[in-house]
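Note that one protein chain is taken out, while the other chains of the complex remain in position.
Which chain is which? They are A, B and C, in the order written, and residues in each are numbered from 1.
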Amino acid sequence: MTEELRNKAKELLKNKQVELIIGYQRSPDGICAKPCFIDKETDTDLLIWDTYCVYNLSNYLKEYAGRKVGVIAKACDSKSIVVLLQENQLKRQDLFIIGVECRGVVDEKGAGFAQKCKSCLSSNIPIYDYLIKEREQTRKPLEDDDEYEPIRKIEAKVLLERFKFWQQEFKSCIRCYACRQICPLCYCPKCVADQTQPSWFSKAANLTGNFSWNVTRAMHLAGRCIDCGECERACPAGIPLREINKKIEKDIKELFKYQAGANQEQKPFFACFEKSDPEDWIK
Amino acid sequence: MTQKIIAKEELYKQLNSLAKDFEIIGPKDLFNKGFFYERLDSAQELYLGEGFTTEPVKKFFLSPSEWLFNCQYNNGKNSLEELSLPDKKRIIIGVRPCEARGLILLDQVFGSQGYKDEFYLNNRRRTIIIGLACAKPDAACFCTSLAGSPVESRGMDVIIFAKGDEEFILEIVTDKGKEIFGALGQVLNETEKESHALEKEKNKELVIPKIKVPESLCSIFEDAYWQEVSRACLDCGICTFLCPTCHCFDLVDEQRKKLRCYDGCAFADFTVEASGVNPRPTKKERYRQRVFHKFEYFKKNFGENLCVGCGRCIRHCPVKIDIREVVTNIPVTENK
Amino acid sequence: MREKDSWEPKITAFLCNWCSYAGADLAGQSRLEYPPNVRIIRVPCSGRVNPLFVIKSLMQGADGVLISGCHTGDCHYSEGNFYARRRFTILKKLLEYLGIDPRRFQMSWVSASEGEKWARVVKELTEEIKQAGPSRLGDNDRIAGEKK
Partner (left out) sequence: MENVYLPNLAEIVEIKQETLDVKTFTLKFCDEAARQSFDYKPGQFVEFSVFGEGEAPFCISNSPTRKPNIECSVKRTGKVTEALHELDIGDTVGIRGPYGNGFPLEDLKNKNLLFVAGGIGLAPLRALINYCLDKRDDFKAITIVNGARTSKDLVYKAEYEVWKGAKNTQLHLTVDCNEENWTCMVGVVPKILEQIRPTCQDSVAIVCGPPVMIKYTMPVLLKLGFCEPSIITTLEMKMKCGLGKCGRCNIGPLYICKDGPVFNYAQVKNFIHQ
């Protein structure tokens, strides 16, 4: 697959279809991958594709708006491109998406497949210009974990236990905002966390500040997050951010039958409604 | 430098007995999250293995967020109220040599050249540091390239070396350390002394990556190299918040309480002015500032590099930017 | 901490200007008795309320937050409350999931003629929040000043 990827990249650069290709290259430690930006034909043999290519490269697209860019995208990455297109952040004609069929990527912190891959339903890619198929038809090695199992475990807890659990998690948040900076769908020029007129919540890394930040971040991704898992991977404090995002995803799927990143034409979740939306909790 | 052997149980017993009038802080294994310094109820929770903590010990001295003073507003008049500094004595055990050297650098920042930061200095005065020498440096460590070593005891009161699973070799460095650990353990006999010294030399070689920090970076300030290197950077705060020597902070007024909290040059609006002008608008300037401040500017003010080679920014960077790569591949341009 | 019995809950209420605010006005005019714990903030429509308002109120010591708007269908801006309903259903379930007592954040539809319903909603709400007790999350000094 790597060969095919390199040839395609060379071809794209040669006939000027794109100015730049965002892909993966081996990192100096020889095992992990890291993002790379290829604009010269000769460098295309730096490109690699294997299970260490965990990064969601569509996060960098917002920096190259208006320029012809090629990007390598797994199934989850291309879903975030769909959401970005749905929210008019990118122009489809500026993008050349090289879809890569993926059999699960490794999150270098823990051994084995990343959590998101274990419950990844399908690795077919919703949107691409060129698809690199997985040659060896190996069986999908991913056990079909129930993706909402950790959330159900937390929901089963008593209210006070949940409060203590999340207070313990949010206590270790150091407010480095890596979860925001690595998320492809976090593209606000001035985030609510940085606003001073008014300042929405405390900048202090104490309990109230961290709680407000994490709730706000999750709410702003409601109906948009496509579970690429980058926020949880980047978080140095090891906070289970996906278990917050997926809780909202689960509620939205159950109550509103809305699937994020499904297709480009549908309206964003909070920008539409159904007359029949549930309102049993409203007095 | 008296050297002694002490059993692990004995060390824990001593720590627990000190827990009455000292706060015991040490690394704790938070299962899949990594190792973090925590306030411990008993020494048994301690993790003194090879793993490195995610957050440096800096957070107990330059606090990630602390209140500097309050302002009361009653019947139209503002009155300022100072907050009392915590005076509970503390013992922090498991501090790596690189972090202890980081504290020495921070001492110069917060307590020299006419600037006295009482909040930091008070924390320093009330803390006894028990260092833990590194038995197994990992691939990200490069302390030996910055005049450091996995076995040195600078900045510590006591240093312990793991000997097998059940014993430690203990070296008293300062009289503060002598006070609490002076009476413990048996003095090493001659043979043990040699083997310990040999062991120390062997450990020094374990730190494999050797990088050469260039003398002056000024000549390549305008180089396109910085554009290339900083392309993958996300502008997040991980490398600055987890660095034992980064000390930039933010002063914010919240509900009439003055808050000081961590800040970093990586953030996009660190230098945005009220008029909206930003002297460091893109990642290139910001990442270049981080490298120049560590290996050029700080040296001009305090004579030492502001980096101790602990490898945290390499271990935890979400996009694998390696500052050793950045520093060693700097294009040396003769003509400029 | 404040003792339980003499403690009076502080509730922030965002009332939509066309229906609920008028309803509350009507309750006042018809001299209906209801507890004074609710601090009313008038907003053009329940759809104007930003989840950040709710989070900021809860974090700055409010023991409860209420959002009240027109019944679905008779919103002055025709669809404001539909968006609000969808938005705050998600916020409520998230806050509950993160350990905030569900009684602390509630929503109600009160039309301009339902002065009596407004008084009933506030009575019930104040009662429930009294049972829920003082908010542990508020910016009282115990949490904000706590050293990590």
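Quick note on the criterion: contacts are C-beta pairs under 8 Å (C-beta built on N, C-alpha and C of every residue); 3 or more make two chains touch, one makes a residue touch a chain.
Since this is a predicted model, take the numbers as computed values, not measurements.
Among the chains on display, the ones the left-out chain touches in the entire complex are A, B. When the full complex is taken into account, the listed residue touching the unshown chain is B:270, out of B:142, B:270 or B:287.
Annotation: of B:38, B:99 or B:117, B:117 touches the absent chain (contact as defined above).
Note that of B:22, B:168, B:181 or B:249, the residue touching the chain absent from this view is B:249. For subunit A, the list of residues touching the undisplayed chain reads 196-197.
Counting over the whole complex, subunit B has residues 68-69, 71, 73, 76-80, 82, 84-85, 109-110, 115-118, 122, 218, 221-222, 247-253, 255-256, 258, 260, 263, 265, 270-275, 277, 279, 289, 292-293, 296-298, 300-301 touching the chain that is not drawn.
Simple rule for what comes next: only the chains that are shown with their structure count from here on.
Here the spacing of subunit B and subunit C, counted between their Cα centres, is 45 Å.
Between the CA-based centres of subunit A and subunit B the separation comes to 32 Å, rounded to the whole angstrom. Multi-chain contact residues of subunit B, defined as those touching 2 or more other chains: 64-65. Touching of two or more other chains is recorded for residues 202, 204-206 of subunit A. Residues 51-52, 55-56, 59, 72, 79, 82-83, 85-87, 89-101, 106-109, 121, 124, 136-139, 143-146, 148 of subunit C are the ones that touch subunit A when the two sit in their complex. Every residue of subunit A that touches subunit B in the complex is listed here, in rising order: 27-29, 32-37, 55, 59-60, 109-110, 172, 174-178, 180-182, 190, 194, 199, 202-206, 209, 230, 233-234, 236-238.
Contacts from subunit B toward subunit A in the complex involve residues 30, 32-34, 36, 54-55, 64-65, 139, 231-232, 234-238, 241-242, 250, 252, 254, 259, 261-262, 264, 267, 269, 316, 318-322, 325.
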